[in-house]
Structure formats: structure tokens, C-alpha cells
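The complex appears here without one of its protein chains, the remainder shown in place.
Order of writing sets the chain letters: A, B, C, D and E. Residues in each chain are counted from 1.
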Amino acid sequence: MSMFGLGRPQPSSAEKIAAAEQEMDLITDMFNKLQQACMKKCVPREYREGEINKGEGVCIDRCAAKFFDVQLKVSELLQAEAAAKGAGGGGMGFGGM
Amino acid sequence: MSMFGLGRPQPSSAEKIAAAEQEMDLITDMFNKLQQACMKKCVPREYREGEINKGEGVCIDRCAAKFFDVQLKVSELLQAEAAAKGAGGGGMGFGGM
Amino acid sequence: MSMFGLGRPQPSSAEKIAAAEQEMDLITDMFNKLQQACMKKCVPREYREGEINKGEGVCIDRCAAKFFDVQLKVSELLQAEAAAKGAGGGGMGFGGM
Amino acid sequence: MDGLTNAEQREFQSRMERKQMKEFMGMFSNLVSHCFDSCIDDFTTKSLVQRETGCVSRCVQKFMAGSERIGQRFQEQQAQMMNQPPPGSR
Amino acid sequence: MDGLTNAEQREFQSRMERKQMKEFMGMFSNLVSHCFDSCIDDFTTKSLVQRETGCVSRCVQKFMAGSERIGQRFQEQQAQMMNQPPPGSR
Partner (left out) sequence: MDGLTNAEQREFQSRMERKQMKEFMGMFSNLVSHCFDSCIDDFTTKSLVQRETGCVSRCVQKFMAGSERIGQRFQEQQAQMMNQPPPGSR
């Protein structure tokens, strides 16, 4: 990871902490996106009652399942793209950033 | 707050600073949300003139007042919910996150 | 910059790093906003094919050019406003935050 | 988080707490925005009318219920992913 | 922020300045996005036409005016909240 990694053969504590934090951030972000997506698709914004009714509940379960499938699919496509580009730096169109 | 709080009876300086930062972040976030909400509700996006006209101004004032009411209402509802759940950890549907 | 800048005539390393980070954040943010704006304006969400077709490509190029113009225009207007207000603190309606 | 000193664990713990608090505050401000946007459309008065107050209550209740259900699906899926080969190996 | 050493106050001060700068930059990029999205819809040319330039100016002006008005209401409400019992005690 580190460009100047001389004499630092294993990740420092700070790096371990940073990695754990980043993983937690991704999970949180994904949960928020899932929630936003499935509330939008399955729960109308009229709010005539406070409960999730049966139809909405079933829709949420299927929506979540499909969301995970899309997540997996996108991840596979990005990996394939990265592999095709030679796994070099970037390739995401984020030229140099 | 700290799980390993032995021998640290009072908040350290770093904790005080973090708390002040967090409060400032919440205030800023709320201001931004308020602004977004009330510009959307009260100011049409045609931009035929650069001033806020009388009707828009009155709308903004009332919109802000109602936004604060909603903020208070949501805060009360979440507190009631937390109390009902026994004020234990979580209960927000953010299971374990 | 620092209110208590006594005896610190030049930016410390930490300040230089923070400034570089902030510049990178702004550039990244602007790229993301540009991308969002021009994909929305130029690329319909039907996804009948995976390529950017000729019309979409031309639209993206012009869209990017206009986005930069708007960026420049907004920056000029904010500078003029700040100058008119006497270049004092704030004036953005972010009173005191 | 093996191999951390006590001081590091304490620091990690307190960062996680700050993160959770930040997360909670973000959820709160999004909920306020969403229910305001969905329920409030009458600007002839400056106090909430009864219809609006009711709508906000149901909006919050429904959001919490939906959030809990989605959270269950999410946790099941996270647990399942732990027992699976990574995506690239298919 | 009582009980901080001078060095800590300096550190706090400089973090607040960075936060304000970040806030300002976020406002700037949102303003650009919003006015672009509202005013630009013609992609037969690659330079802004007069109508678009005018729209962007009015958009910025109106945003600033609205922001100032909302900021006043916000500050009044913050001041009022300081003099009130917390929500739970009603």
C-alpha cells in the first residue's frame, strides 16, 4: 500500500484501524442506499397508515434481494473491466484523481 | 462513553473538541436541509428575477417555522420509541451497525 | 489563518497537508457534480445499448464546456458579492456558522 | 482488532462511537427532510395543521418499520456473504 | 471550550477554519450544480447563450437572498431553543 514502505513489513495499528473504519463506512453506505432505494420503490409517500402493510413488506423483501444481486453484478463487471485494462492504476475515468 | 474508561473520570480535551465539532456538524447539516427544503417548496426554479418576492419571502418564513416543528416532532417520536424499547442499544433498525 | 498565530510565521507541515487535501476534495467533488449533471442531461436512463452514441458524446462535450462556464460565472458572482459586502466575514447567510 | 495496545483500543472504540453518533444524526436529519417534504405543502399557516402532524407521525413510524425490515434482510445477507466465495471466484 | 491548553485551542481553531472552508466549498459546488441544472438545457452550442447567463445570475442572486432570509429564521430559532426546556420534558 505505502509507497515508502521501507522497513514497515506489516500494517501498523493506525492502518488496521483505518481499514476497519473504511469497511464499516462501506457497509453503512450500502445499507443507506438499499434503504433509500427500496423505500422509494415499495412504500408510497402518502402515509395513510404507519405500518408496513403486507404488500409493501413482500415488495421490500424482494427489493432487497434484487438490490444485493445488482450489487454483486456491478462488482463483477467492475472487476472484469479492471482485469481487461490490465489491472493498472485507475481506468475508472477518474483520470489521475 | 468510553468502554475502557478506567482512570479517565472526565472527558479529555480531544473528546471535548470532538463533541463541539459534532454539534457544529449537526447544526450545519440541519441548516442545509432546511434551506434545500424551503427553497424547493417556496422558490420556483424559473429564475425570472433575482430577488425573493413578497410571496416567496412569506412562504420561506412559514416553511422555516414548520420545518422546526417537524424537527421537534420527529425528535419526540424517536425519543418515545427509544424509551419504549427500553433505551437499550440500537432499536433503529440499524442492527449492530 | 490561525487566530493564535504568534510565532508561527509560515504554514506548518500539517497545514500544508490539510490544504492539499482540501484542494483535492474540491476537485473530486466538482468532477462528481459535473458527471452527475451531464449524464442526467445527455444520457437517457433507458440503457438500450452500452455505448455512448454519437449524439450523446457531442452532448457530453458541450455540457462539460457549459458546466465550466457556469462554474466560472458563479465564482465571479460570489467574489463580486464578497467584495461588495466589504470582504468581511461571512455574508453568505451562514450567519455565524 | 488484534495486536492493538489498550490505548489504541480505547481510541478505536471512541472513534466508532463518534461514527455511530454521526450516522444517527445523519439518519435524523434525513428523516426530518423526507417527512417534511412528503407531508408539508400548505404554507398559508405557520404552525402545523392536524393533517400534517398526523402525516409526520405515520411517516416516522413507517420509516422505522421499513428500516427494521430492511435491516433484517441486510443482516441475513451479510451473514450469508461470510459463508460464500468472493465474487471474483465464480 | 474551557480547560484547553493554548496549543489545543490553536488546533481547535484551525479545525474549525478547515470545516468552514469545506462547508463553503460544498455550498459552492451545490450552487453550481443547482443553477446549471435549472438554467442550462440547450446543447446545440458549447458556450452559454445570453438567456442562460442571465438565468445563472438570477439563480445565484436568488439563492443568496433566500439563504440570507433562511439564515435569519434559523438564528432566531437557535436563540429561542437556548431558552427552552429540552423536547423530552414537555
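A few comments on the model shown:
As a convention for this text, a residue touches a chain if its C-beta (ideal position, glycine included) is under 8 Å from a C-beta of that chain, and two chains touch if they have at least 3 such contacts.
Not measured: the values here are computed from a predicted model.
For chain A, the residues touching the chain absent from view are 1-4, 15, 18, 22, 25-26, 29-30, 33, 36-37, 40-42, 58-59, 61-63, 65-67, 69-71, 73-75, 77-78, 81, 92-97. Mapped onto chain C, the interface with the missing chain covers residues 13, 16-17, 20-21, 24-25, 27-28, 31, 34-35, 38-39, 42-43, 45, 47-52, 56-57, 60-61, 64-65, 68, 72, 75-76, 79.
Assume only the chains that are shown with their structure count from here on.
The chain pair with the larger count of C-beta pairs in contact, out of A-D and C-E, is C-E.
Per-chain Cα centroids separate chain B from chain D by 13 Å.
In chain D, the positions touching at least two other chains are 23, 39, 57, 61, 66-67, 69-71, 74. For chain A, the set of residues touching two or more other chains reads 24, 27-28, 31.
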